[in-house]
Structures are given as structure tokens and as C-alpha cells.
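The block that comes next holds chain A.
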Amino acid sequence: MTARMFASAIVLSISCAATAALAQAPIKVGAFLSITGPAAFLGDPEQKTLEMYVERINASGGVAGRKLELVVYDDAGDAEKARTFARRLLEQDKVDVLVGGSTTGTTMAAVPLAEQAQTPFISLAGAVGIVEPVKKWVFKTPHTDRMACEKVFADMRARKLVKVAIISGTGGFDKSMRGECLKVAGNFGVEVVADESYGAADTDMSAQLTKIRGNAAVQAVLNAGFGQGPAIVTRNYRQLGLAMPLYQSHGVASAEYVKLAGSAAEGVRLPAAALLVADILPDTDKQKPVVVAYKHDYEARYKSEVSAFGGHAYDGLMLAVDAMKRAGGADKAKVRDALEATRGYVGTGGVVNMTATDHMGLDETAFRMLEVKNGAWVLVR
Partner candidate 1 sequence: MDSSVHVPATASSARPALARRAARHRLLVALAVVAGALPPLVGNGYFYDVAILVAFNAVVCVGLNLLIGYAGQVSLGHAGFYGLGGYGTALLASKYAWPSLLALGAAAAAVALIAFVVARPILKLRGHYLAMATLGLGIIVSIVLATEDRITGGPDGMQVPPLAVAGVAVSGELAWYAIAVGTLLAAVWIASNLVASPAGRALRALHTSEVAAQVAGIDVARYKLLAFVLSAALAALAGGLAAFHAGFVTPATASFLRSIEFVTMVVFGGMASTAGAIVGAAVLTLLPQVLTALRDYETIVFGAILVATMIFLPRGIVPALARLARGTRWMR
Partner candidate 2 sequence: MDAVTCLRVDGVTKSFGGVTAVDDVTFGIDGGVVHAIIGPNGAGKTTLINLLSGVYRPTRGRIVFDSRELTHAPAHAFGAAGIARTFQTPQVFGNMSVVENVMTGRHRLLRHALWPTLVHARSLARAERDSRAHAQALLRLLGLADQAEASPAALSFGAQKRLEIARALASEPALLLLDEPAAGLNATEAREIGRVIRHLAERGVGVVLVEHDMRLVMGVSDRILVLQDGRCLCEGSADDVRNDARVIDAYLGAGDGHA
């Protein structure tokens, strides 16, 4: 009896969906983001960014004569939920393009579905594995963690720091970045002499850092981390009196990190996109107008500071819009081809040049090496 009730509930929701589809068809942008849960600090700015810019684009006439319609679901960072929502976006909401997957895990869960449904999919997550090997319908906006490693190691080499300790969290981002860093360290003549980790919800990393302190060979420490962990690492680092240079990853490239870590963050370096230092970029910088505009728009509307993650969503949406404009509509195959043909798109993450073998289109010049000075980010050199 109850089962029948659910059946009718399902029927009801189908018919609702059908009526909605009858309206003058807008272009549908589907997003599944980790708006709550442990990765909420990714999904939250991403969602806000998407909502704000979809509104703006519609206010200025939409794309190719059609309005945009944004459909967002919260996967709470759970890959299985992400998969179901991706499916819902593709099959029930019938979106024209997918933006999202705040984390690598949620992205990977949706990749086979997007491929199967032959729908362009722009991921907002970091791992190289998303676009390597190249998947026909899958693109991504953020730099990869490998590029971050390369940027950090290049900087270390320049400072003659060759014996390095890595401390990383146990989350997906952390582990992936740690793995990539271990792989490319040798290319820069850097040797990893200590390798520690901490749990995502840990409240104190003194124990791990004490071990690193006990290792006399260590000349620098790299924290491959994400979320609040790196801020705790930074504070414990200073409390324990560790004096060698500390590097963080692009995973904490936000003002929030500096706020949480407080004075302990002084001197910390990390690779990040131009967005974080929008206002101090030289005027000659190509990205300056884009990042300054986005930063001011976002901060004016939401009264909170921008993070690189919102920028990834901005780039994802704008890349899709750009491709649709060039494709003259929302035809999936045409949009995909147009995406792959993106050249010289200037976004918050860098200048994007996609090719058939590169579905990200960024190179390491997009990363800036930043340092915390007097509680603010400054460009190194």
C-alpha cells in the first residue's frame, strides 16, 4: 500500500518535470556541487558564483538569444550522491552542459555518465586524472596538483632547499597532490626525506610536526592540504618553533587561510591563481581586469572574500558560455567542439588554450608564487 503511494509520488514528480519542460526552452546549465559537508568551502562559493553570473548573463540578454537556467544540486561531497544527481541533471532535467564536481571523487563518479550521455562536462576539481587520459566530453578549469608541485619545487630549487618533508591530509585532494609531488620531486632535484599525514578532522598536528622537527635533514616543509587542516598545521608549526620555510598548496589559496592561521602564516609560500592577488597585479597583466571584476562583483554581493574555488566556477561557466556563443547555441556536440577549440580565453585561473589532447589548457605560468606578508598575500619577486 505504501509502495503504491511512492509510485504515485514518482508519477507526480514526472508530470511536474514534463510541464516545466514545455516552457520556452532556456539553455540549461546543470551543476552538482559539494555545498554542504566537509568540502562545503568549495561548493559554497562555487554555487554563489554560478548563481550570480547566470543572473548577470540573463540580465544582459542571455546566450545566443536564449536565457540560461541553472539547476544546482548539493552532493554533500558524497560521490554516490553526486552520481545520482549527475544522472538526474542529465536524464531528468536534461541539461545542456554540466558544470561541477567540486571534488575529484564526485567528478570521477559523474565522468562515465557524461560520456554516456554525450554532454559537455566541465569539472571544478583538481586532479590530473580527470583529463588525463583525455575523455571526449570532459574538461576542467583548475590547475592540476602536479602543476602546483612543480611550481613549489621550482621555487624550492631556486632557494636551494633540496631536502623536503611532506605533510598531507588523508582527504582525496591531499593524497592526490602528495602522490603527484612524490612523482615529480626528482625532476627538480628535490628529495623527500619525511612523509607525514593527518586526518581531515584532526584538531592538532603537533605530533607529526614534532617528528619532522626531529629530522635534522629537513630544509623545507610542504603541506599538501585542503580545508582547515593546513591552518592548524601552520599554527602548530610556529608553536613548535620550526624555522625552515613552509609551503602550502593551492588548496588553501584563500583569505580564510590567513585569517585562521593568523600571525603564524607569516612567510608561508604557496602557488595560487592570480585572483588572490587581483589588486596588486601589475596593470600589464592580462588577467588583471578579469580577476579584479570578479573579485569586486563577488565581494560586493556576498560580503565575503573571494576564494580560488569560486573562480573555478566562474571559469567553468564562462568557458561554457564562450563555447556556446561560438557554437551558436546549445547543441552538445558543437559546444564540445567549441570548448576544445578554446584559445586565449582569459579567466581567473589563467589563460586557457584547449587542444584535442589538453582539456584543461593551462600551463604553470598561470600559477603565481605568493607569500604571506603582514597578513596579506604578496607576489614573490
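Criterion applied: all candidates are chains of the complex that A comes from, given by their letters.
We adopt the following convention: a residue touches a chain if its C-beta (ideal position, glycine included) is under 8 Å from a C-beta of that chain, and two chains touch if they have at least 3 such contacts; residues count from 1.
It should be emphasised that the depicted structure is a prediction, and the values quoted were computed from it without experimental measurement.
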Of the candidates 1 or 2, the one touching chain A in this complex is 1
The residues of chain A that touch candidate 1 in their complex are 1-4, 6-7, 9-11, 13-14, 17, 36, 73-74, 77-81, 83-85, 87-88, 90-92, 104-105, 108-109, 112, 127, 170-172, 175-176, 179
